[in-house]
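This report concerns only the one structure given below.
Every protein chain of the complex appears in place save one, which is left out.
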Amino acid sequence: MENAVEVKKAKKKRSQFFEIWRRFKKNPLAMVGLFIIIGILILAGLADFISPAEGMIPGYNLQKWGTDYVRQFPSGEHIMGTDHLGRDVFARIAHGARISLLVGFIAISIGLVVGIPLGALAGFYGGVTDNIIMRFIDIMLAVPNILMAIAISAALGGGLNNVMIAVGIGVIPIYARTVRAQVLAIKGQEFIEAARASGASDFRIVMRHILPNCMSPVIVEASMGMAGAILAAAGLSFIGLGLQPPVPEWGAMLAEGRTFMLAGYWHLTVFPGMMIALIIFALNMMGDGLRDALDPKLRSGGFSKKRFKRMQLARAASNNSGEGRK
Amino acid sequence: MHKYILKRILMMIPVLIGVVFIMFFISSLTPGDPAQIILGEGATEAAIAQVREEFGLDDPFLMQFGRYLLGIAQGDFGVSWDTQRPVQEEIFARFPNTMQLAGMGIVLALMLGIPLGILSAVKQYSAWDFGATFIGLIGVSMPNFWLGMLLIMLFTVNLGWLPATGFSEPLMWILPTFAIGTGSASIIMRMTRSSMLECIRQDYIRTARAKGQIERKVIFRHALKNALIPVTTTAGLSFGFLLGGAVLTETIFAIPGLGSFMVQSLQRRDWPTAIGGALLIAISFSIVNLLVDILYAILDPRIRSQYR
Partner (left out) sequence: MTKRLLMLLSMLILAVAVMAACGGNNDNDDTAGDTGTQQETTTNEPATTQNEPTDQATTGGAQDTIIVLKAGQLVSMDPPMSNDQPSAEFNRMVYSRLFDQDYNTFEPIGSLAVNWNMPDATTVEIEIRQGVTFHNGAPLTAHDVAFSLTRAGASTQAVPILGMIDFAEAINDYNVVIHLEIPFAPILRHLAHPAASIVPMDVVLELGDEEFAQNPIGSGPFMFEELIIGDRVVMTRFDDYWGTLPAFTTLIYRTVPDASTRLIEVAAGNADIALAVAPADVAGAEADPDVTLMRRMGLGTDFIWFNTQQPYLNNPLVRQAINYAFDAVMVVETVFMGLGNPVSNPVPPIAWGYAPQAPFTTSLDRARELLAEAGYPDGFATTMAFNAENAQRGQISEMLQFTLAQIGIEVELVSLEWGAYLNYMDTAEHHMAMIGWTTVTGDADYALWPLFHSTSYGSPGNRAFWSTPELDNLLLLGRMSTDEAERMAIYAEAQAIIRAEAPLIMVRQNEIAVAANPAIRNFVLNPTLSHNYATITFAD
């Protein structure tokens, strides 16, 4: 008996998942995005196979540092050429994929871990709690993300951990706002009242009933936010306040390659630049596809775009409720 | 409405104080002795002690913060650790360039985004739609610092048509405007398209069409007017986004703006300048947000009624 329910539940979950996947599959651009991400994941996974150390340590090639080995154009041997220290660009791109994915993932995780509780608290309790949290969010929003990230990473210093923290802190407001708007929308619904009537604690209501029901937009924002985080990290490294050479971060590689652009070594900038554009493109497309798949009501023909509209609505909602409460 | 605007302006004050506090807090995390940063290489113990005294670096955190706020209230942003010049002189001299760059970026974005968005909505699923969508996707994915580099390579190095640096004459404005505006153009294009599509399906459009009005008139008179309301706000949001984007664009094109200056200041850990710059950007960002909200309320009667 008990078992049957579990099985049924699992089945329902699975069919829900398949339903989402079925809808996602129909969106060709989203699928392109997904394939690109899978490709980049494979690249990151194979980084050590492509070249274990070459991506990282310039000293590795010390003996080869002849003038003929450095800055080679792409060839059969080095499909993306070699850089100014004789390192294989493709190997560095592969190692860089790890870094970018990691930075994107951890930064967004920081944003989620801090942003979701903040948003849930603000939305659920309202009143003073809401006001305090939202004023804090307003403060964070008043400084452009990238500037905040630059300031934090200037204070803490470059390096992987600090860049992830710097970018992660900058994205907290997005999730706090999204979750808050959702919680506000769900809070008044009957099943919440029902749960409350049955004596569930606030914590339980939020964890069990509210949060699971507002995850869709959060997942979508996370996919898009990851693109933003990767871009911000690349930008930080590009201006020399993020990851520093010899770390093969794509933004840092772009900055390094910029020195050689004039001399005609296009491959040192084109490949890292292309990779950044590619991963951002893919994550955005996936986010679009996910939104349509998770929330079929929002679907409208062709390539989808509701994001900014929704941001706007959430904004208006938060402004209104913020004012209206006094 | 007036009351609402006044309230919003008053609410900006604690937010801005919060911005200063957060920046102050971040700055306090910097390793190393600020006096050492101020004096650079070759500083003597005596000079360091003197500088610590002069800049009040030995005072507790909150005292320094309070003193700074007091200064700001009197229009004094402190003294740059790097150049020893008053911060307000440096940041106000550069600020107009940043605003101009962001402003031109948003104008370009609107000029490109709205027509392309209308085109692809009206000719949905056509080659036009696909082409515009594809360009939009590239535009939104292209990091503006990379785009800037490519523009310099093409228009300065290869073609020799346009200067790559500076901001003092109109020719110098073209490349940075494109570098900064393209991303927003794509966003506005997508917004215009979806908003147009939605409007075209509305009843009143169907009515207008049924009444036998010319298609062009239907689109420009009826659909566009309503479709542009959400576009306005998107443009406002983009403006804030562009103020951030100016940081990298100014760096690439050596534009003497606030963004590139803040990057340089932060690279030298010149915190008074960075905090002053962040405050100035936060102020303009908040004002733009307010203007957008007001504009939105004016354009959309449904929302206006809520602001009473």
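Note that the chains take the letters A and B in the order they are written out, and that residue 1 is the start of every chain.
Going forward, contacts are C-beta pairs under 8 Å (C-beta built on N, C-alpha and C of every residue); 3 or more make two chains touch, one makes a residue touch a chain.
Keep in mind it's a predicted model, so treat the numbers as computed, not measured.
Within the set B:9, B:49, B:111 or B:214, the residue that contacts the chain not displayed is B:111. With the whole complex as reference, residues 30-34, 36-37, 40-45, 47-48, 50, 82-84, 89-90, 93-94, 96-97, 99-100, 103-104, 107-108, 111-112, 115-116, 135, 138, 150-154, 156-158, 160, 163-170, 173-174, 177-178, 182, 251-254, 256-257, 260-261, 264, 267-269 of chain B touch the missing chain. Mapped onto chain A, contacts with the missing chain fall at residues 57-59, 62, 65, 70, 73-74, 84-85, 157-158, 240, 244-246, 256, 258-264, 266, 270.
Rule of thumb we're sticking to: only the chains that are shown with their structure count from here on.
Annotation: 21 Å between the Cα-based centres of chain A and chain B. Residues 29, 135-136, 138-140, 142-147, 150-152, 154-157, 231, 234-235, 238-241, 254, 258, 261-262, 269, 273, 276-278, 280-281, 284-285, 300-306, 308-309, 311-312, 315-316, 319-320, 323-324 of chain A are the ones that touch chain B when the two sit in their complex.
Within the complex formed with chain A, the residues of chain B that make contact are 4, 7, 14-16, 18-19, 22-23, 26-31, 124-125, 129, 133, 137-138, 140-143, 145-146, 149-150, 153, 157, 187, 190-191, 193-195, 197-198, 230, 233-234, 237, 240-241, 243-245, 247-248, 251, 259, 262-263, 266-267, 269, 274, 278, 281-282, 285-286, 293, 296, 303, 306-307.
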